[in-house]
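Yeah, one chain of the complex is gone here, protein chain that is, but the others are all in their spots.
Then we have chain A:
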Amino acid sequence: MSDKSVEDTLTGKPVPFRGGGFLPRPKKIVAPIVFIGLIAFWEWGCRTGFISPLILPAPSEAFEAFMNLVNTGLLWQHLAASLQRLLIGWFSGTMLGIIVGTLIGLFSIARSGLQPLVSAIFPIPKIALLPLFIIWFGIGEGSKVATILFGTFFPTVIATYGGIDNVDRGLIRMGQSFGLTRMSIIRKVILPGALPAILSGTRISAAIAIILLVAAEMIAAEYGIGAYILIAGSLMATDQLITGVAILSCLGLIFAWIIGRAEKYFLKWRA
C-alpha cells in the first residue's frame, strides 16, 4: 500500500543526509599498513643517509641485534628474568590492590583511614623510592618485585573502589530485600558489578608494570630486558636499545591482548 497523492508529486528532492559519523571503528588492515609503512620509511631514511646512523640505527640493524640475542640464547634468559619479576610483582600488586580497594569500597573505617593515604602515595614516582626499596627488601629480587608491586597496587585500589562505588544501589537493595547474606551480596552483586572497572584498572597497571620494569632492573640486575636496555644505553649501542624497547612494546601488546580476552570472557553479559 502506498500513498497515491505523494507518489504523484514527482518534483521533490531527497532530504539531505546529515546523520552518521562519530563512530570510529578499528579497521583491521590499517594498523599493519601504518606500521610497515613507518618502518619502511625509517629503513629507507637510514639507507639513503637521510637519517644519520648517529641519530637512529636502521631497523635492519636493530633486527640484527635481536637475532644476535636469539642466537646466543640470551633472549630467553633476559625474558625469563623480566617476566618473572613482572608477573610476580603485577599479580601480587593487583591482588593486594583488589583486596584493599574492596575494603575501602565497603567499610567506612577503611575508607576514612586508607583513601587519603592512597591519594597521598599514588602520585609519588616509585623510582624515587628505589634506594628505600633496596634498604628494605635487599639488592636481590625483593626490591625489584617490590617496585613493580607498589606501582601496580595503587591504580588497582583506585579502580576497585571506584568500581564498587558505581555499583547500582538498586541491585544491592534488591539483594537485601531477598534476605541475601552480606557475604553473598558482596560476592554476587558488588564484586561482579565492579569487575568492569577492575579489569580496566588491570590494563593500566599492566602498562605501569612494564614502565617500572626498567626502573626495577636499574638495581643491580644481570639479566632482564630492562637491564639489557640500560646496558645498551650506557654503551650508546642504539641498535640494542631499540631492540630492547621493541621487546617491551611487544610485551605490552601481548598483555593488552590477554586482558582483552579476559574482558571478552568475563564481561560477555555486556552488550
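In this text, a residue touches a chain if its C-beta (ideal position, glycine included) is under 8 Å from a C-beta of that chain, and two chains touch if they have at least 3 such contacts; residues count from 1.
We take it that contacts and distances are computed from a predicted model.
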{"item": "Chain excluded from display, named as in UniProt, from \"4Fe-4S dicluster domain-containing protein\", \"Stress response protein\", \"ABC transporter ATP-binding protein\" or \"Neutral metalloproteinase\"", "value": "\"ABC transporter ATP-binding protein\""}
{"item": "Among A:114, A:171 or A:207, the residue in touch with the chain that has been omitted", "value": "A:171"}
{"item": "Option touching the unshown chain, where A:45, A:192 or A:252 are the choices", "value": "A:192"}
{"item": "Touching residues (missing chain, whole complex) on chain A", "value": "168, 170-171, 173-174, 176-181, 184, 188-189, 192-193, 195, 267, 269-271"}
